[in-house]
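Below is one structure. I have some questions about it.
For this view, one protein chain was removed and the others were kept in their places.
And then chain A:
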């Protein structure tokens, strides 16, 4: 549908906009108009608050199981940087916020291009799909190779999160740097998400290690910003995870003391 508005007509869309009652094209056009029209911007701010009052009489207790799913998902989901700041992790695609996030049930038709990515996950838990959607739903356009790689990684992450013995733990140190881990001893795998690690200076990198008793640390890979690392083939006797700062490209063995260390006994590893 082609709809052309005169400027005076744009002003009249403030109320339908505040009620989310514009069609997508009008919605976009009005948002553009809002940037240039102070009186509409002021009116929308007021009308939005009015519209929210209509939600006063709809509150209802959320299903109890939802809480765990969301809190679990949060542990492995990177955050966006504040507007104007540089993101540490993957930058969300600007359009992503306007698109409905992919949900959990694959049988329902979805407008999203992620349909193909998520449909193999139909059998896994809601939390898993939620996390995967969050990890991969917000990134900018990628090549087919990257998509294939992500699809594989997404499936493995979903498997870990869906494992009956999946458990979560977070390591925290004084300066706010930490890692979050969701691990499954039965799958011998973990999803490790950095939080607040940032990037070391001078091209150095954060390297993740698996620590075992009386064995050399084993490298589990290099962090790329706040993007989670998938660690597989974990030894059942593993005692902890450690992060060190290493020269570009990483090291065969740690060359410095860990900046973060996280014990694995609470997530089912170690004797």
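Following the convention adopted for this analysis, contacts are C-beta pairs under 8 Å (C-beta built on N, C-alpha and C of every residue); 3 or more make two chains touch, one makes a residue touch a chain; residues count from 1.
Following the convention adopted for this analysis, contacts and distances are computed from a predicted model.
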{"item": "\"1-deoxy-D-xylulose-5-phosphate synthase\", \"RNA polymerase sigma factor SigK\", \"Succinate dehydrogenase / fumarate reductase iron-sulfur subunit\" or \"Sulfate adenylyltransferase subunit 2\" - which is the UniProt name of the missing chain", "value": "\"RNA polymerase sigma factor SigK\""}
{"item": "Interface residues of chain A (partner: the chain not displayed)", "value": "12-16, 18-23, 45-63, 66-67, 69-71, 73-75, 77-83, 85, 92, 97, 100-101, 103-105, 108-111, 126, 130, 133-134, 138, 170, 176, 195-196"}
